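Here it is, the structure, as structure tokens.
What you see is the complex with one protein chain gone and the rest in place.
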Amino acid sequence: MNPLRIGIVGARFAAGLHATNYRPLLGTKVTLAAVCARTRSDADTFAKRHEISRVFHDYRELVASPDVDCVDICATTAAHHEIAVAAARAGKHVIVEKPLTGYFGEGSEDRAKMLASALRHCDEVLEAVARAGVTLCYAEDFVYAPPVAKLRRLVDASGGGILELRAEESHSGSHAAYAGRWRTSGGGSLLRMGAHPVGAVLHLKHHEGRRRHGRPIRARSVLADVAQLTQLPAVADRPRAMRTEWEDVEDWAVTVITFEDGTKATVHANDVTLGGVRNTVTAFLTNGVVQANITPNTSVLAYAPDARAWGDEYLTEKVETRAGWQFPSPEEDWMRGYPQELEDFVDAIRDRRAPLSDADLAREVVEVVYAGYLSAASGRRVDLARS
Amino acid sequence: MNPLRIGIVGARFAAGLHATNYRPLLGTKVTLAAVCARTRSDADTFAKRHEISRVFHDYRELVASPDVDCVDICATTAAHHEIAVAAARAGKHVIVEKPLTGYFGEGSEDRAKMLASALRHCDEVLEAVARAGVTLCYAEDFVYAPPVAKLRRLVDASGGGILELRAEESHSGSHAAYAGRWRTSGGGSLLRMGAHPVGAVLHLKHHEGRRRHGRPIRARSVLADVAQLTQLPAVADRPRAMRTEWEDVEDWAVTVITFEDGTKATVHANDVTLGGVRNTVTAFLTNGVVQANITPNTSVLAYAPDARAWGDEYLTEKVETRAGWQFPSPEEDWMRGYPQELEDFVDAIRDRRAPLSDADLAREVVEVVYAGYLSAASGRRVDLARS
Amino acid sequence: MNPLRIGIVGARFAAGLHATNYRPLLGTKVTLAAVCARTRSDADTFAKRHEISRVFHDYRELVASPDVDCVDICATTAAHHEIAVAAARAGKHVIVEKPLTGYFGEGSEDRAKMLASALRHCDEVLEAVARAGVTLCYAEDFVYAPPVAKLRRLVDASGGGILELRAEESHSGSHAAYAGRWRTSGGGSLLRMGAHPVGAVLHLKHHEGRRRHGRPIRARSVLADVAQLTQLPAVADRPRAMRTEWEDVEDWAVTVITFEDGTKATVHANDVTLGGVRNTVTAFLTNGVVQANITPNTSVLAYAPDARAWGDEYLTEKVETRAGWQFPSPEEDWMRGYPQELEDFVDAIRDRRAPLSDADLAREVVEVVYAGYLSAASGRRVDLARS
Partner (left out) sequence: MNPLRIGIVGARFAAGLHATNYRPLLGTKVTLAAVCARTRSDADTFAKRHEISRVFHDYRELVASPDVDCVDICATTAAHHEIAVAAARAGKHVIVEKPLTGYFGEGSEDRAKMLASALRHCDEVLEAVARAGVTLCYAEDFVYAPPVAKLRRLVDASGGGILELRAEESHSGSHAAYAGRWRTSGGGSLLRMGAHPVGAVLHLKHHEGRRRHGRPIRARSVLADVAQLTQLPAVADRPRAMRTEWEDVEDWAVTVITFEDGTKATVHANDVTLGGVRNTVTAFLTNGVVQANITPNTSVLAYAPDARAWGDEYLTEKVETRAGWQFPSPEEDWMRGYPQELEDFVDAIRDRRAPLSDADLAREVVEVVYAGYLSAASGRRVDLARS
């Protein structure tokens, strides 16, 4: 079988992460066929580093290229749905970074309208994909992270029911300027960080339902709270070690999800947590407990009196100091599930099956997150439209 | 100075815990002067074990006894407020187990009425105490648990602001029959278990406010969700290793508290968590993070292939098996703060000052818990009455 | 470049582990060309499972086969050196499971003679390899295990000196019958288990020396103690949950290594440790500490009251019960470094360079282990022959 020819849209952080993690598949299953970036130098540098022969500066050209079988969308979130629709219409398979899409306007907009707009974007993508008969792969790496995959296998083996899930992604704040504005980021911590743990808990209940009843157990209602904690007058005069420049987006969120079967999930996502990124998922079963600690975990511990001791060696995402005890991730891409994710995507496309992290999950993450915004703004539980 | 003469109402678990933890104070600061229990044999056995000379069978007699300076209420929760009012009116200092009081009727009652009733009970106690000029000591041991005390000192030292607190008390379910009925227990997990972590987070913000501004930072609103997870049809046919006999009370709760300064707390309390009790408090500061793990922690680890290997030696509260790896508590009363709590109470009464765990905390815990019930039932954020 | 054609000698556990972990390399870098096992059915089953076209029953035929470029020796330890010599003489590259070789006779033999015999075996292999100009790859996976690899990178980055290393492989005892007899196993815990942690610490000092001075820092002397703890009369009447059937080999060992630069390593290796395998390496540096926990670590935690809850899902090597808290390994082969090891071997052979785990290491592990036996038997520190 011929390798799948990937065209990557974007040449920044996420694109580099994908290109790097395609490597084990190169030569056999995958060819990096094209890259597209508006900034000419970015595209050229990227193409050179990853040995990509075709370079585009308009995603429409990449999408139209006969040398591309699958469009891997690593562009800014606001552009996801437009590119995805175009790719699908051109008959190309679609890989899209999290979140699938959202609402990209002023943070002062009514949350019900945000939710409607974000879901409309989702549905446009899903319809285009369905019509074209192509595969949509939703790049939620938590689904593939080995600790979460082990958790899933243990839950499957247990025969127990999931009563509650808890999950989190938090750290001390993205340094990207666009992350501070709703117009460019589609929201704050709940969307940008929360898409990961929300994706993980929705996936695990989808999976449980499919195994047991042949159809996913979906979220039924959402109760959430969000805040701009770093902007509170009470802390304005205190030493603050996290990012504090947020325009109209929240830096803290908690979401309580009730599933169709009445079980629960609690998800934390914030940009105010010091000490390194927390990527965790815990399942409380009727007959057991399983905790997946993507990071931090104790596979490696390191201590140095001097913050400079470890030189350029990477520890883990977002530690504000490298002194004292630290929990370095032995191989962060692997521990987070990137190579596993891309392999499943490529196999799914070749086998014409849905990937483990699929279109249903992509849409439901957007739904839960924006229902969360609506809940937080209204102070009410939000019931999700379910037929 | 003469020892404080304690009269204990109750002769069951909590009473025994108190009697045991008064021991370091006996002879110098404290005399166990009297015990009261309706069941004659219970009272006699207890008096004998703890060398208590006076035995009563009606709390009114103990309260009236001239040999008692301080009434330590370890009776059932439903009787707390009546005994406390009587003790205060008799001019006796009052120590009362958590929670101070609550609503004790049918679980089907309207939550707003529950909240009003519970607060009325609180206010009766607080008014009686104030009028009599006696001291009310609220027996919330989390306030005194050494890991939490260390957390408090570290937070004080840091000069940082508390952005979010997370706390939990969960295990696999009290075995007491009364715990399953609202009429006798005043609620489910949120009241019975949640009073501890709710007490801890309210205390820490009260403390922060007093240090900084001379007055407590109080809870302003509550968002909560509760459920009877073990009763869901979806899990009825699964192996369930936790208690499942709950009448009209919840076995799972999560509470999100917003404080007057806009900062947050998330509190979990449930009876569906396997693997031993979780008693934890974490503070996310503007310039640091502190985690207090009362249990589990790694001060002792033990492993046995055979569940019977450890014989009668205590491990920790509520482990369903004693096989495999376990996290035994080296000295659970101490680690939970019981001796420290009672010493502070006795000192506070002698010094005519408020104890660290005081009447304000006792009332606010009840307020937050029942506001939580109202929030969960209505699906709305509940604003607390603040003048 | 043509794929490297691997011929595997052996069709049992280690062979299966290798065959499985070659998979990511199949098609591009590697072909599984042949397998050899004396038992016809074993060979056939293995060949079928791993899609291997050529099957041999005498290693000499595999070694002579023109379809094989590299002989991967997964046979019993006692046969290693003979096969390795034959393979090298046939001009084939050699991959050999740990330990490279040893002394295979009665456990009552004089330890100095054992050491001499084992080193002679080593030297025969090394000379045959050198003469043939082929590559010897020593399959010590600890060298490649991601936590150890991260430790190595952190140590490199630190610029600090390694003062002491501690490492261990222990569990509750191999179930293989041959492991209990010196004649078949070449020794007990110190050789069979200890080869891993001894390999790790020697490698790390070799690596430090090569980076700093262009040549390895080698072991200079060995002080060791061994015992048959499970056979002591003092414990014969006690409940014993580990393997207790050992003929003439030890079930417990500790080794203290002094390196040429005066720094130290302490290595534990035993078959009496309950609770799951311990695979750990810690480096105490002049300016930091790094701990690598291959297993156990907290990337996944699981708890079940019932030992049968996890069904057939693998937890980790050698847990005597599956109840209680456990530390499952999320993907054990990866965490132990098997795929990384095989990839380095294949690349090293193609690039005509030494692999990270090389012939020098293979020999020095044997030297240190048997010097340890001599030390334990004589109660004296053993100085290693160094030119």
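Which chain is which? They are A, B and C, in the order written, and residues in each are numbered from 1.
By definition in this document, contacts are C-beta pairs under 8 Å (C-beta built on N, C-alpha and C of every residue); 3 or more make two chains touch, one makes a residue touch a chain.
Source: prediction; values computed, not measured.
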item: Residue touching the undisplayed chain, where the options are B:K150, B:R210 or B:R353; value: B:K150
item: Residue numbers in chain A that touch the chain omitted from display; value: 239, 241, 274-275, 303-307, 309, 319-327
item: On chain C, residues whose C-beta touches the chain left out of the figure; value: 159-161, 163-164, 217, 223, 225, 227, 229-230, 232-235, 238-242, 252, 254, 256, 258, 261-264, 266, 268, 270, 272-275, 284-289, 379-381
item: Where the unshown chain meets chain B, residue by residue; value: 24, 27-28, 146-147, 149-151, 153-154, 156-160, 287-294, 297-306, 309-313, 328-331, 334-335
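The definition used in the following text is that only the chains that are shown with their structure count from here on.
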item: Central chain (by mean CA position); value: A
item: Same-residue or different-residue interface between chain A and chain B, half as cut-off; value: same
item: Size of the rotation, in steps of 5 degrees, that lays the CA trace of chain B over chain C; value: 180
item: Chain centre separation in whole Å, for chain B relative to chain A (CA means); value: 40
item: Chain B and chain C: spacing of chain centres that average the CA atoms, whole Å; value: 54
item: Per-residue overlap in chain A, given as positions that touch at least 2 other chains; value: 159-160, 287-289
